[in-house]
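Okay, here's the structure, questions in a sec.
Every protein chain except one is present and positioned as in the full complex.
Per-chain residue numbering starts at 1, and chain names A and B are given in the order in which the chains are listed.
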Amino acid sequence: MWRFLGTRIAMGALTIWITTILVTLLIHAVPGDPVQIMYAQSQGTTPEQIEEVRRSLGLDRPIPVQYAMFIERLVQGDLGNTIRGGQPVLDVILQRLPNTLLLACSAMFVAILIGVPIGFLAAYREGSLTDIALMMVVIAGISMPHFWLGLLLLFYFALELGWLPVSGNGWLNLILPAMTLGLSNAAIFARLTRSSMIDIMSQDYVQTAFAKGLPKALVLRRHVLRAGLLPVVTMMGLQFAFMMGGAIVVENIFSWNGVGRMAVEAIFQRDYPIIQGFILTFSVVVVVVAIAIDTIYAVLDPRIRRS
Amino acid sequence: MSALLSVRDLAVHLGDAPLVDGISFDLSAGEVLSIVGESGSGKSMTAKALMGLLPPKARAHGTAMFDGTNLVSQEAAPPRGTGIGLIFQEPMTALTPVLTIGLQLTEALLSHGICDAVEAKRRAKAMLDRVGIPEPDVQMRQYPHELSGGMRQRVVIAMMMLLDPRVLIADEPTTALDVTVQAQILDLLRQIVTDAQIGLILITHDMGVVAEMADTVLVMKSGRTQEYGPAAQVFAQPESVYTQTLLDAVPRIDSISERERGATDILLQAHDITKTFKKRTALFSGHDKHTALDDVSLDINRGETLALVGESGSGKTTLGRVIARLTEPDTGQVLLNGSDLMTLSGRDLQARRREVQMVFQDPYASLDPRQTIGKTIVEPLIIHENLSKQDRNNQVAGLLEKVGLDADMALRYPHEFSGGQRQRIAIARAIAANPSLVVADEPTSALDVSIQARVLDLLDTLRRSENLTLLFISHDLAVVRQIADRVAVMRSGRILELGPAASLFAEPKHPYTRALLDVAPVPDPSRKRGKRPAIIGDYPAGPLCEVAPSHWVAI
Partner (left out) sequence: MAAVRQTPPGFWRRLLSSPSGVIGLAIVVLLVICAAFAEMLAPFSPTKMGAGGRFLPPGDKHLLGTDEFGRDMFSRIIFGARVTLLIGAVAVGISLTLGMAVGMIAAFRRGWVEAILMRGTDVLFSFTETLIALSFVAVLGPSLQNAVIAVGVAGIPFYARTCYSAALVETSKPYFEASVAAGAGPVRLLLAHLLPNVLPTMIVVATLGVSTAILAAAGLSFLGLGAQPPTSEWGYMLAGSRDYINRAPWLMTIPGLAIALTVLGFNLLGDGLRTSLDPVERK
């Protein structure tokens, strides 16, 4: 198990390391002069000021030196300052990150709570009308653009019925974004759970359990569900990353003050230090969550735990 | 003695198609009934019907009276576990991977309310001990993946026997196991039948296993009974033609073969081949080194059939693949007609490859599903020669006829052919470019016996007519007996014995060869044996030493 986790952690570290390189290179991939572009929207910037910014970003140095500088600042927890406002990027991100994590975790909760039982029920009734109906709902759910679902929910529950606030950052405000993100992913969980369960149910060991005369409920609960949920657990890491991606859009619909909304604004404003910080944060979060999920998986699956 | 289980006119239908069609038999306590048949005979469906475990769309008819109830009627639930137990073929998948052995052993006792948890644990340990599993206390806490295939099958047997059934159905219980392990499991089953006086239904395709185990035999074909009677009678004087053909097709390890040739012209020499694999343990992560071949040397004579025999993990397949240069050895040389194949690479290698061709085990994956068989067969020729379209067609037609297929089949795709036909096509491809050596890796083990016999005949005929040399890899000593001139016995990456087939089978010199020959089932019930030799773990595996002319044994 330690070897399994060791590989995963090494892989995660590699991912983050490559991210730091990509993030440094990113600014050079911009067609034209990045500093010019960054300040194109601000009036009255003098050439001297632009040179000053170029120096402070280290853009006048060779790229390897820039990378070294970037890493040096990074280990000190310095991600640079925002172009607009000049605040430390790390502060801006840390202030909003909890909101995004809260949204993603709530959505995950919704997705699992709805998706897994639906998938299990469909698998249990494989081939029946229930199964077909559920799978139709699921494929419709997968095809539903979450930004449209968000607008529909917003329109209906916030504007028409007036039950929930349109935007803001309170607990009530969390419901709609979390449902939007959760429901679209619930469909994916449902589909995965169904196929995994169907696969398990055709296994010899399930037949053997029936041959022992165990009641169906016990076979399903003990033999099918435990083994069948393992692939679902493995998927959770990847799914969380999708949720983080989806959060970018959903935050913008509901004006949820998270890093996703910040990132989109930064793209419009060409605020590269924020974009760099965002990409780095995103990959760190995704990597940490993936390792956490792998750990859970390793503990759940005796084939890994006992190796 | 009155019957435990009495089956009359059992039929299973899937839609309109009958899978089982009017099967009747009786089973008494202490009796072993063997249901024999080739694939598609409906033997497994019969078992499932008795257990009430048919696939959702299949329906069973007829009666199967057990303990006063009809198992086939839909009203009463069959007494699964407590009345009838079932053992599957594949021990690797018969236990739930995420639950401990202990839990899986005791859960049914608890669920049926037979005893309390403490008693269940005690009984489970006692049963593990009875089926020959060492250290039951430790094993109870193990997970299935920590046990070997043979051990798992013992656990499954223990699991079923704990519920004290009157009837046990074993569906090909030893097919996935090595012969030595098979012998142990069969011994165990026989002992259980005698001790517990249960009735055993043993479903198998292997006439050898039937002869060793069965009191009564029921031969099935296409869902119907071909023959039903006492084992001795069925083997000695079969009434049905089908049984007779089946028996004739079974290769006999005790047959007398007069093949012997004096040719000593060496075609291929393998020197000091070593190959280690990084073994991925337990599905994920963790590299352990596994030595597949440990300094193996072997000569193959021109025109002979040399058989590599061994159990799983012996390295026989790896050696075959190294010789065909599909696997790169860590060290060693392979000399074909005196020139080293191992030093070749790129285009030189491609050009020389035509001299060694392979036939693989799985007839379904052996042919490219998206090419016509004509294209498949002619591929080795196209690669090495410039042929006109006309020449190509003629070649394909000729090759198809050589392997006993019609020339006009060339335009068909592989899925239109049966397993046996596909293997013929694979053989046609192997001989297309006139190779000097064909490596056949278990070419018949995925086929039914009747088809196996014909494919073996074909290989032997072609060897003679095409001047081929054959390296025949197999786990089945009886098959090897039928086709080989010389035999090399392998175990754990070493050759333990190498000699002419006749003397090796008649007077095996190595204790492992003797053990293998002893445990191999023989399709003759009159040859029932007494106590089997224990299979010890360590055999002499040192350098080979010539003990008789051309007969070498590891010391």
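Assorted remarks:
Keep this in mind: a residue touches a chain if its C-beta (ideal position, glycine included) is under 8 Å from a C-beta of that chain, and two chains touch if they have at least 3 such contacts.
Quick caveat, the model's predicted, so the values are computed rather than measured.
Only one of B:379, B:460 or B:518 touches the chain withheld from this view, namely B:379.
When you scan A:30, A:97 or A:225 for touch with the missing chain, the hit is A:30. Among A:1, A:118 or A:248, only A:248 touches the chain that is left out of the view.
Note on the undisplayed chain: of the listed residues B:268, B:296 or B:433, the one touching it is B:433. Although one chain is not drawn, its touching partners on chain B can still be listed: residues 324-326, 347, 349-354, 356-358, 360-362, 364-371, 376, 379-380, 383-384, 413, 415, 426, 429-430, 433. Chain A meets the missing chain through residues 11, 14-15, 18-19, 22, 26, 29-31, 139-140, 142-148, 151-152, 154-155, 159, 241-242, 244-246, 248-249, 252-253, 263-264, 266-268, 272, 275, 279, 282-283, 286-287, 290.
The working rule: only the chains that are shown with their structure count from here on.
The geometric centre of chain A is 49 Å away from that of chain B, both derived from CA atoms. Against chain B, the residues of chain A that register as touching in their complex are 3-4, 6-7, 127, 203-215, 218, 222-223, 226-227, 230, 300-304, 306-307. If you check the complex, the residues on chain B that touch chain A are 51, 53, 56, 79-82, 85-86, 88, 90, 93-100, 107-108, 111-112, 143, 145-146, 156, 159-160, 163, 281-286.
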